[in-house]
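A single protein chain has been omitted from the complex, and every remaining protein chain is retained in its original position.
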Amino acid sequence: MKEKLFLVVIVLVSIYLAGCTAKELKVPLEDVGMVGVMAFDYIDEDNLKLTVAIPQYSPEAKEHTQIFSVSTDLISKGIVDIESLSDKKVVLNQLRVVLINEEFARHGKVEKSIQHLYRNPEVGNKVLIAVVKGNGEEMLKGKYPDKPNINFYLNDLLQPSINTAFNPNTNIHDFIYAQTNPVFDAIVPILEKKESKIEVEGIALFKGKNMLHSLPKDEALIIQALQGRKKLAPMNLTLSNDSKGERLMMDLIDSKVKIKSNKNFDTPKLTITLHIEGTLVEFKGERENSLKTVESTAKLENDINEELEESISDFLKKLQEFEADPIGLTESFRMYYKGEWKEENKQEILSKLQWDIHVNTSIMSTGTLK
Amino acid sequence: MKFKKFMRSPKSEDHKKASQNVKNVINTEVEQTIESIQKHTDHISDVIFKKIPTEEGIVTLIYVNSLVDKMTMQVMIFIPLANHLHQIHQVSEVVSISDNAAIVSKLMGGQTLLYFHEANLLESIDTYSASTRSITNTETESTVIGPQDAFTESLETNISLVKRRIKNTNLKNEDLTIGSETNTKISILYIEGIVNEENLETLKGRIDKVNYPSFTDISILKQLIEDNPLSPFPQYYMSVRPDSIVHYLLNGRIVIFMDNSQAAIVCPTSFLEMFISIEDYYNRWTTASLLRMLRFFGFFLTIMITPMYISALTFHPEILPYELLLNLQESRSRVPFPPLIEVLFIELIIEVLREAGSRMPAKVGQTIGIVGGIVIGTAAVEAGLISNILIVLVATSALLSFLPPIFLMSNTSRFVRYIFILSAGAFGLFGQMLAFAWLITHLLRLNSLGTPFMTPVIPRKAGDLMDSIIRFPTAFLKGKTGISRSPKK
């Protein structure tokens, strides 16, 4: 009998309490300003300029986005300052994009700022990070007449659709992961504002706490291929050997990579095998009309292999110069290393690293026309 | 008439005179008895006292006019009375003259009392023949496939509907009378050898203990003999379909019928059976399984959808996609209430519509439904009282709440939804989960006639799972379900 009474009590109390909470005043959804994009601009060592973009739903308002900008030394303090500018409660629940301007990336406290966001339970994992050439605030305040909302525009731009898949689409988890894992160095896409468009320009390579260098798009593709991503962006190549600058475009269907180390820490050597499968979409050059037989395709595949091997090798050499490794080449050495793997171990291996690259291209088809 | 009879059977005057003395004595006693019966049936205008001279002297017929049919009276009483009196004695039953209570109860039960003045003998014949409605098809539990007949309000018809389906002497029906004021007849049906004796004893014990004066429908009895009368959940199955009652009887359940109520109770039952329609067994197993899943998960959806709206809007805007959130912000921008009040408001409107619709004549009801649904709904959104997304959610959950084949369960889901709405309003998703944990615990602790209500979820035997959310092909379903605790496998 007691438990039945208990049930009644629960119901009554919950009714009572629900009445109470209505009074307790939760900020209802319509009074919340959900920050979609956040930009950090470099001022000096300690200070940064914080800009946020908050989408505006009201159909009467002229602008679709509210943009606020403050200079501050702490991010959370900046948010509080912005709140006093805004008519709404500013929350980071729906933060989607964090923009860092190049200067901040090179000199500012990037890792700390991102960590601050990473720690915040309000912030989800889907926050994409990008480096901005120039000024983040300007990018947010820029006019994009054909885009409804800067928030969605940036988010969609950075989302990994197939054709932009070359961009490394780094969310805060990936960034922190790569930053804190001694095997990796983080990479982040670079955006640039061009008139009324924003373009993904390339990628920024981080080393230690700051940005080191920017890399062009094709090299980003190599990074991704070597990291083992299955689905890659279409690849365009210019064959340089013996032919006269033949150009081709391939849609990649599948790619597989195998990185094997010789487990030798003194003379480290990697064997990298890359299989790619794709369809030939476009070809421009001498052989354009003769690619009909199996033999000619095999020849072409061979040429592509050589070309790719060469460019990968060049890229790895470049990385060696930078002393940075976004691919995680040394992971296959760490796997066999007793004890704690440190940044120094990576540097050591990387500086001595030699490699063997095998690329296996198979062209599945050359289109439906004979 | 009197004269004719004298003429036809001229009995010896002597004999008559000799017995005159005795007769006088009897006559006064007869008068007294009739008077006392009259006194007991005072102010009941349809109690008829009719004196009829017969071969055996004067007979007073006493009966309640409204409980007997004229035709029956003719066939059962008047014709035999005039022609073959011995027939009456064969079928009648002697009633003690002094037992006033028995006399009255027989009268009220529709029996006709025959008082033989000369022999000072009171006999009764069952002539109960109140008009009943004929067997029609069910409105509340209609199916596309399967038999269409439904129970009526007559106990005899109902039992006959069952007995014509189970031609087996093991099918027992025990009659009881309950209710100190209504004296309602109930009948407990079970199949000997299949039913669990312990269950039967428990049930009879509970019915014995029922101390309630009046029963207008079997649902009253149901609430009195349930394991946990305070629970929002019905713990016994109720149906007006003979085929589903027979299905459960054959599974070893106990069925109770009550005179003057259409539905029958089946006990014990389980939570899952609330989502089982007998039609599932007539459908192909694939369709049946699909429908069952729909009903079962529909129940949980209907109690979760609108609370989810509250928690997402008040506590966790981050769980919704960005674009949807902005839509919500826009549609809610003019709504003056917090989400909790908004939801309660529209849910109440739906309740009102439903209630109003069910009370109205069918044609008017339809119109009101359209007016309520479309006009109020659209206008409320236009006026900025409610966000349009909420209208979609509430409508969906209202539809979902009608999925369970048992109407009581659909009422329960409405009630439980309010608990969820309030707890979501208080603590968001966490509150919802607490409420869900409460629901689960409550269901786990419920019993139906001593058997756990959640049985197929925590199966008593593996075979039960074949007839749970997924209905296996019929060949797998020969066994009795575990909840019946049937001695026969």
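Going by the order they are written in, the chains are A and B; count residues from 1 in each one.
The rule is short, and it goes like this: a residue touches a chain if its C-beta (ideal position, glycine included) is under 8 Å from a C-beta of that chain, and two chains touch if they have at least 3 such contacts.
One rule holds for everything that comes next: contacts and distances are computed from a predicted model.
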item	value
Candidate names "YvlB/LiaX N-terminal domain-containing protein", "Hydrogenase accessory protein HypB", "Spore gernimation protein" or "Urea ABC transporter ATP-binding protein UrtD"; UniProt protein name, chain not shown	"Spore gernimation protein"
Touching the absent chain when the full complex is considered, from B:P53, B:G109, B:G357 or B:G450	B:G450
Touch with the omitted chain, as defined above, among B:T41, B:T60, B:Q432 or B:S484	B:Q432
Residue of B:D280, B:E318, B:E342 or B:D464 in touch with the missing chain, whole complex considered	B:E318
Chain A, residues in touch with the chain not shown (by the definition above)	2-3, 6-7, 9-10, 13-14, 17, 24, 121-122, 124-126, 173, 176-178, 180-181, 331-332, 335-340
Chain not shown, touching residues in chain B	315-316, 318-322, 426-434, 437-438, 440-442, 444-445, 447, 450-452, 454, 457-458
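Throughout what follows, only the chains that are shown with their structure count from here on.
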item	value
Between chain A and chain B, centroid-to-centroid distance (C-alpha), Å	65
In the complex, chain A residues that touch chain B	3-4, 7-8, 10-11, 14-15, 17-18, 20-22, 26, 28-30, 32, 34, 36, 55, 57-59, 91, 93-94, 96, 122, 124, 151-152, 155
Residues of chain B touching chain A in the complex	228, 230-231, 313-318, 322-323, 325-326, 328-330, 332-333, 335, 338-341, 419, 422-423, 425-426, 438, 442, 445
